[in-house]
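A short worksheet on the structure shown next.
Of the protein chains in this complex, one is absent; all others appear in place.
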Amino acid sequence: MSGNTFGVIFRVTTWGESHGPAVGAVVDGCPPGLELSSDDIQGQLNRRRPGTGQGSSPRQEEDRVEILSGVYQGRTIGTPIGLLIRNREVKSSDYESLEDIFRPGHGDWTYFKKYGIWDHRGGGRASGRETAARVAAGAVARKVIARAGIEVFAYTLELGGTAVEDFSRAEIPKNRFLCPDSRAAEKMGERIKAAMVEGDSLGGVVEVRVTGCPPGLGEPVFDKMDADLAKALMSLGTVKGIEIGAGLEAARMKGSMSNDPIAPGGFMANRAGGILAGITNGEEIVIRAACKPIPSIEKEQDTIDLHGKPRRVSVGGRHDVCVIPRIIPVCEAMVCMVMADHLLRQKSIS
Amino acid sequence: MSGNTFGVIFRVTTWGESHGPAVGAVVDGCPPGLELSSDDIQGQLNRRRPGTGQGSSPRQEEDRVEILSGVYQGRTIGTPIGLLIRNREVKSSDYESLEDIFRPGHGDWTYFKKYGIWDHRGGGRASGRETAARVAAGAVARKVIARAGIEVFAYTLELGGTAVEDFSRAEIPKNRFLCPDSRAAEKMGERIKAAMVEGDSLGGVVEVRVTGCPPGLGEPVFDKMDADLAKALMSLGTVKGIEIGAGLEAARMKGSMSNDPIAPGGFMANRAGGILAGITNGEEIVIRAACKPIPSIEKEQDTIDLHGKPRRVSVGGRHDVCVIPRIIPVCEAMVCMVMADHLLRQKSIS
Amino acid sequence: MSGNTFGVIFRVTTWGESHGPAVGAVVDGCPPGLELSSDDIQGQLNRRRPGTGQGSSPRQEEDRVEILSGVYQGRTIGTPIGLLIRNREVKSSDYESLEDIFRPGHGDWTYFKKYGIWDHRGGGRASGRETAARVAAGAVARKVIARAGIEVFAYTLELGGTAVEDFSRAEIPKNRFLCPDSRAAEKMGERIKAAMVEGDSLGGVVEVRVTGCPPGLGEPVFDKMDADLAKALMSLGTVKGIEIGAGLEAARMKGSMSNDPIAPGGFMANRAGGILAGITNGEEIVIRAACKPIPSIEKEQDTIDLHGKPRRVSVGGRHDVCVIPRIIPVCEAMVCMVMADHLLRQKSIS
Partner (left out) sequence: MSGNTFGVIFRVTTWGESHGPAVGAVVDGCPPGLELSSDDIQGQLNRRRPGTGQGSSPRQEEDRVEILSGVYQGRTIGTPIGLLIRNREVKSSDYESLEDIFRPGHGDWTYFKKYGIWDHRGGGRASGRETAARVAAGAVARKVIARAGIEVFAYTLELGGTAVEDFSRAEIPKNRFLCPDSRAAEKMGERIKAAMVEGDSLGGVVEVRVTGCPPGLGEPVFDKMDADLAKALMSLGTVKGIEIGAGLEAARMKGSMSNDPIAPGGFMANRAGGILAGITNGEEIVIRAACKPIPSIEKEQDTIDLHGKPRRVSVGGRHDVCVIPRIIPVCEAMVCMVMADHLLRQKSIS
């Protein structure tokens, strides 16, 4: 497996399997002199920690991050930042009943075909557990871009078919779905409950916004800002669709509607989602990620085992009903990495 | 500008501005011994050539490709393949009226902010002209993957709000929209006509499919197959949304619907679009790109000029009404590059 | 700091400062199914461990490596291999007298100029301690190439002006200088003793050989095998010169002498050092690295402090007299990485 490094100047390499001893990341290319403490990282990790509430996995990990290098006396020193998160509570026994079964919707089958290796212990590197390392690294990226006045935040736009109707940023941290519409959040809770009863799972849509981004970031032609953002979010196993600005709706508009008119004070609309020809235009960046339902469900499904025999499988264990809201800090982390990388890349020409 | 190279093992670097002397590409990492002629490339270039019909720009470029290196006696020799396409018919005079105006929906403003350089001659590197180099390089990638039995084809799924209702692959090459539904194609033609009359433009959706792809391609965790495909297509200035398999619809499904059950003979559905956990599963890869309307329209729009003064602009000149169908071979080219790169990457572990 | 990753397919990223909590490496791109245990790595780490004898630092680190990911049931699984080595015995007090002094011959001054950060605790990332991570990663590379029959070994060719006169491979592991000539080894020991008495240090030359390498490895034109080997060894702070095959002597030869004649059974000489036009030719690869004396010496030297004031400095503490022989497993590790990377790169075209 190669492909575990992301970014050109601000480079993040992650490692670690779900049921191995630890997961972690190396952040290379972080400028020196940046204030950074393990609390900065821990705060973000806590946001993706499995809750005890509905919709979230009851697995209790502490996810304590340890900074192993790159920071001295509370500041980065320009050297690679090594981040370590031990895997605390490993119950491979939960997976014993699945010992020789390919779970539908999971990477079990494709990993087996790719590597010729069979590891039934909960998805290995395809597990959501891997995203803890992304969140840790993303916390560093967040500090880098904060220094330039760039902020990234995300929220639930849709869950189990229930979409947001009102938007209040203040509302986001107030409900457990990180949803900007409290009424929608309530309905989402009901959907989750119902799905739990059915032994089924739900999907949804996360919207990520970037504010304070200066114009001029993004590298034509292949490393466009939107191209790198799309890759960043699509690199999450759960994401099946990406939209920038007007997104799919843009395909149904006419040019006179799709084009954002320009006035002396700035753009008069933001159908472009903050990116024109792959370069930021100074408007808010708006990007959406459509997440499929969590594939681990109690409902019985058809599958095969290692010997190619047909089997029926019910995946118990400690699983979330919906990847939202836990995926939200992960989406933010990925977007922070892209922004940090392009912010630093732009410096080479200025 | 960096960011003009795509791929890890099969690497494509493009160069060239719309109104400079030429555009071109260097293809590095192509295996030796592959049959390759300029006709192979020319055939693909002809597919993206501006037509004379409705919806297409009347600009008549011949787009003759010249292979400058890497091929000897009709076969690749393992060295980089240099491809050159001269820009024949350059009418910068068409752009004189736009000399100091930022066209809405174009990269004029963002390029100016990024590079501090003003070149009004038709978009420079942000122009669709740049995609000729991609198509040329993609033709090489197509030969690489063909040897492994992989085929890539694309078609119009939607144009100006008119969506395909029937699918007939045989129909695709028969109409000028490369549309698998002849009736829909007719309606699309009408939409184009109406938009022309209005001096407006249209968007649409392209669907790309990959057949014959073996399981196991794609590199966890960041260089997932779907992540790289999303980046590849989102790197086209016109694309604002990407879907894999069930795409956005997956967000509204339950897990019991979204998961593709597995039978001894293979997957019993393909909501995953041929990719699980970022790795191909042997099913057909299905990916959609939502294209915004072409931003160059005759209808007057609000904008500003170089001095920040408000202006009204009508963009005449030789412009298409819709980027579809000319973008179709470009989408195919990008997908061919991703497939070729991952096919060769996989060899390192096998 | 970026630049902490080495290799294209077989990629090693190292992190960690001399006096921080740990050093480590992530090895990405290692093929699955390779037998690998921490003993394999520990064995190499032990070879670079500071000895108690003359010429070696009395610092006693245990250097226990922990494999944190990428290995399951004794075999690699294709995912990144996380390696952790805790820094045990940290005596920053040794450095207190140097608190505000730039040590001559060290990176103190250049790191300060680059990062604007001052960390006096023993060289941070410029310390030889960093090479422990390289040795650990190199042990993985060694397993990769062993599978293809490639072996890397190195030895002392010269130390403190005493050069090898006889070559016996069997002799190498028998003396503490890893010297293929026992008599020369004895003289080297005397040189070391004398330098210790003087409070001075010595340099020397390491020769690395690669046997069993198939022809055809190495990528023209920039990533030639010799170019990558030169970079690999020159990336060690101690190395000031590199020779391949006849090396500098080649510059004084005539072509009729420098060219290796070819016979049906192979090359009739190996002045090329196993590499022609950047590609291995199947002969033994021979490369030499000239190492400067260790810059930490007790003898007083002129320098300046943080405030630019002239100072005299005597660097006590636990320092080796000569980087040889401890650098030998490090040189081997770097060469193993290059060989592993090119071995896997070559697969993409075969």
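Letters A, B and C mark the chains as written, and numbering starts fresh at 1 in each.
As a convention for this text, a residue touches a chain if its C-beta (ideal position, glycine included) is under 8 Å from a C-beta of that chain, and two chains touch if they have at least 3 such contacts.
Owing to the predicted nature of the structure, the values given are computational and were not obtained by experimental measurement.
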Residue touching the undisplayed chain, where the options are C:50, C:212 or C:241: C:241
Option from B:20, B:199, B:214 or B:261 whose C-beta touches the chain left out: B:20
Hidden partner interface residues of subunit A, rising order: 8-9, 29, 31-32, 78-79, 220, 344-345, 347-350
Contacts of subunit B with the absent chain, listed as residue ranges: 1-5, 9, 11, 13-17, 20-24, 26, 28-29, 32-33, 66, 68-70, 72, 75, 77-82, 84, 114-117, 119, 124-125
Contacts of subunit C with the absent chain, listed as residue ranges: 1-6, 8, 14, 102, 104-107, 109-111, 113-115, 123, 125-126, 130, 158, 160-161, 195, 198, 200-205, 215-224, 226-232, 234-235, 237, 240-248, 250-264, 268, 272-273, 275-282, 290-297, 299, 301-304, 308-310, 345-346, 348-349
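Criterion: only the chains that are shown with their structure count from here on.
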Centre-of-Cα separation between subunit C and subunit B, whole angstrom: 46
Mean-CA-position distance for subunit C and subunit A (Å): 39
Separation of subunit A from subunit B, taking each centre as the mean of its C-alpha atoms, in whole Å: 27
Shared-contact residues (touching 2 or more other chains) in subunit C: 9, 29, 32, 78-79
